[in-house]
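Just one protein chain is left out here, and the rest sit where they should.
Here is chain A:
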Amino acid sequence: MKHTLSVLVENKPGVLARVAELFARRGFNIDSLAVGTTEKPDISRMTIVVDVEEHSLEQVRKQLHKLINIIEIIDLDPDASVAREMVLAKIRVDADNRSEVIEIVDIFRGNIVDVSRESIVVEVTGNASKLRAFEDLLKPYGIRELVRTGKVALPRGK
């Protein structure tokens, strides 16, 4: 099962390496990992999506907690949190189908961030299923390159 962990860490060199090493060493699989600054300059937030059983999730949390630089770990409940991911995709287009593609991008409330004669680059944010649907729709046109940021998430309310 997939779990999203929101992990507050001290903003110190090597913290990402410690987390990555721990996952590798203990044989836990990371689906995605996004890290960035928070409202406090000395604290960063990692959003880690892991695919593990309940028992292993407990181990992941406890082992992570043993890292000295980790301050807090929150197992985000999908119903009580908001999660977003962004995708950048370069799509093959020509004069005939460009407007068709732009229409799809509009439906997904995406933006076109680069246009050339043979391709456009679009950005779309959303949850995982929306991005998957977006990708599926654009596949027939030809996706030349694609990158996803990995999930970032916050608990709702308060």
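Some observations on this one:
FYI, contacts are C-beta pairs under 8 Å (C-beta built on N, C-alpha and C of every residue); 3 or more make two chains touch, one makes a residue touch a chain; residues count from 1.
As a convention for this text, contacts and distances are computed from a predicted model.
The listed options are "Acetolactate synthase", "NADH-quinone oxidoreductase subunit H", "Putative tricarboxylic transport membrane protein" or "ABC transporter solute-binding protein", and the UniProt record of the chain not shown names that protein "Acetolactate synthase".
Annotation for chain A: contacts to the undisplayed chain at residues 9-10, 13-14, 17-18, 21, 25, 55, 58-59, 62-63, 65-72.
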